[in-house]
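Quick notes on the structure that follows.
As you look at this complex, bear in mind that one protein chain is not there, while each of the others sits in place.
Chain lettering (A and B) follows the sequence in which the chains are written, and residue indices restart at 1 in each chain.
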Amino acid sequence: MENLIRIPKPVYILSSASVVGQHEKNGPLGEYFDIVGDKDDTFGCDTWEKSESEMQRLALSRALNYACMKDTDLEAILAGDLLNQCAGSSYGLVSFETPFLGLFGACSTAAEALLLSSLLCSSHMTRCAAVSSSHNASAERQFRYPLEYGGQRAPTAQWTVTGSAAFISTSCKDDFAQAAHNGEPVPVITEAVIGKSIDAGITDANNMGAAMAPAAADTLLRYFRESGMQPSDFDIIMTGDLGFEGSSILCDLTATEGLDISAVHCDGGLIIYNRETQDKHAGGSGCGCSAVVLAAQALRGIRTGQIANMLFIGTGALMNPTAIQQGASIPGIAHLIRITADIV
Amino acid sequence: MQMDKNSYKKYADARAKKSPCAKNCVCAFLFGGLICAIAQGLKELYMTFLKEDDAGTLVSVTLIFIAALLTGVGIFDRIAKHAGAGTLVPITGFSNAVASSALDAKGEGFVLGVGAKIFTIAGPVILYGITAGAIYGVIYYIVTLIMK
Partner (left out) sequence: MDIILPYLWAFIIGGLLCVIAQILIDKTKLTPARILVSYVVAGVILGGCGIYKYLIDFAGAGATTPLTGFGYLIAKGIREEVEKNGLMGVLTGGITAAAAGIAAALIFGLLVAICFRDKRKQ
């Protein structure tokens, strides 16, 4: 069975916008985010779930603004988050007059949404938006303990990123003329591999990196087997949020299969915070992590000419608190898209 | 990659960074000890005007109040991050579990939000404390019957 999807016609990421909280602003990528929230990360809302929704609204509004588009120019919004019933997306995007598809891929949602938008834009549609978000406070509430509960975190635990990013993709080159494009390279999605849900037997909800790494390895191995490419063909291979544990497990797992990615691998969860000074244990995670790092680091690299060819692998731990309490292990998933630089 | 679930789990557990147990234990000892020493001081203060049992009760109430207040102003979790079991095991941990759950559920209303979820973490403690006590009570009752 062929796993590699070649996008039938080029789908450009016309614009992207990222919204983050204070911890992310204080991290190494701080200056590259488009919008930073208030000092309490409430985004002016009285509950954390509303704050997360507001972040999605801000991200998509800003991305539309960068693309010089209105919501009615889009044919679909694909969005997801970590909250039950994707509440962050469905409430956050309710003000946009655009057909809406809600997604759940845990922390891989940004990649899932971009993958699907590139398929849609290259066939039945022209313009789509992909949005995802996570908020540390709403995730803590839903998956861990009350915010003010006095507990200690395990060294392998990851820190849910407060962040949201929106990406506008289009298969119409003329859209760049409208967006006052100044001739710099633009990101194009050319290939994709859909992840498999892989249960590697990890039951520790404080070690999500280990739960996700086998899925990332599986997706990468399938990609390289079928594409005929080599890791050295890419400027970076960026996983979403494997963190410290997951990243080194991934490099171990692929190395045993004869695929050495360590020279070009980087991980969103590892670069969003400063590991020395920010006390974020194994790194960042959450739907917002890979999304804001992709927008603020990788796509910026493409636009500035530093990156010409990259793989983005959104990694997700499909963790369900009820299933965990019932003793089930955590399946992981990883969706891959290849992004190259193109001059329009 | 052809690793079965058990060996992968073992591999992941074995390489996972461990909690700094020695450091955590020192912190737990110092914070826990300090809280108990403060409790001892309060008790001796209260015993100047109360019976011993009532003084003990008032000490607990005082610690519960302080812990709840620190939870409300957002300081308790910052201390507990370092203190670990040092703030968890004394009655302060019970108070924090109740207050943080109540505070957390505020957005969902005061009946089914705060009212129901205030017991999320503290409920099991009360349930099993009372149940263990009841079992002990039955045993104690039977033993006293036999002894007579």
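Please note the rule applied: contacts are C-beta pairs under 8 Å (C-beta built on N, C-alpha and C of every residue); 3 or more make two chains touch, one makes a residue touch a chain.
Computed from a predicted model, the values in this text were never measured in an experiment.
The chain not shown here is in contact, across the full complex, with A, B. The chain that is not drawn here is touched, among residues A:P146, A:G246 or A:G269, by A:P146. Take chain B: the residues that touch the chain left off the picture are 18-19, 21, 24-25, 28-37, 39-44, 56-57, 59-61, 63-65, 68-69, 71-74, 77-78, 84-86, 88-91, 93-95, 97-106, 110, 114, 118, 121-122, 124-126, 128-130, 132-134, 136-141, 144.
Think of the hidden chain as still there; on chain A it touches residues 21-22, 40-42, 46, 136-137, 140, 146-148, 151-152, 162, 204.
To be clear about the criterion, only the chains that are shown with their structure count from here on.
Separating the centre of chain A from that of chain B, both taken as means of CA atoms, is a distance of 38 Å. Only residues 1, 3-6, 8-9, 12-13, 15-20, 24, 71-72, 74, 76-77, 79-81, 83-84, 87-88, 93, 96-97, 99-101, 103-105, 107, 120-121 of chain B touch chain A when the two sit together in their complex.
Taken together, the chain A residues at the contact with chain B in this complex read 46-49, 141, 145-156, 199-204, 207, 210, 214, 217-218, 221, 244-245, 248-249, 253, 256-257, 282, 329.
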